[in-house]
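Complex shown without one protein chain; remaining protein chains in place.
== chain A ==
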């Protein structure tokens, strides 16, 4: 998915793009100054963020600023790592001279109050605080693991350890004291051997210098969607009645750029169960355990099961789709059968080649 689209811009949950969660968390946590670092395939993401009015981030002071790489004199400085991306935008941060800086990833799905994390950071008198989540022990070797003392002070950081000593995984959410961050980003930038990454370089360096680093334990839904399967799973999670990620919580709304579509139309022949359906859809077939984005059409006699259908895709008549993701704007011809299966770890991301094969 991310080949043609920056990961934060990937559609999710029938209406959202993944970055909506982080930006809404910021707004809901009372943060009104947000810089968004972009690099790969930034067009969609940049135009989506715009001036940030969807998240109430179009502010006179602060607001949202998109920060793409830029050229200094003749040489374009691509962001080589997360730390280098921030280092190259130190001027952006300097103009605000903040006390604390919150560093986030734009590609995780979760709801979190950063204000509480900041209170924790201040209370602990930390130099830096890293948000962590408990992961199952058998999966801990896939994450960056924080080894902590009893009072949650971080003693050791291990990136994907073969024998994990702990199951607290870093969520890639950091709060730094600004002066300290500035100092260490400048030191790191001078190190030619550094990969300029927070997890790999900055955090280990801070630990070596015996700085006060604390882990902030987060409980709740958190998902990093890096693969077709995990994107599909995250969408299916929303259909679970006991899902912890409640989109209907008016106290913590997830804001999004709202496309203007009429209400969804469910025809007499249609059947809809256990699904999330957005505005502008026309359903004339059967839909079960699926997520339909805006403007999707489902033709008569079609059966859609455990499938995610991205915006404005058209499904013809008598189509059968199970365990698949249909990309934006795609048209599925009448009578086509698409079937993935969970056991074989296979979710079908339908491609144009598959359609051509079917037609010919």
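Just so it is clear, a contact is a pair of C-beta atoms (placed from the backbone, for glycine too) under 8 Å apart; a residue touches a chain by one contact, two chains touch by 3 or more; residues count from 1.
Note that in this section contacts and distances are computed from a predicted model.
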item	value
Chain not displayed: protein name in its UniProt record ("FeS cluster assembly protein SufD", "Molibdopterin-dependent oxidoreductase YjgC", "Glucose-1-phosphate adenylyltransferase" or "3-oxoacyl-[acyl-carrier-protein] reductase")	"Glucose-1-phosphate adenylyltransferase"
Residue of A:117, A:272, A:332 or A:350 touching the missing chain in the full complex	A:272
Option touching the unshown chain, where A:15, A:108, A:196 or A:305 are the choices	A:15
Where the unshown chain meets chain A, residue by residue	13-15, 241, 247-248, 253-256, 258, 260-268, 270-279, 291-292
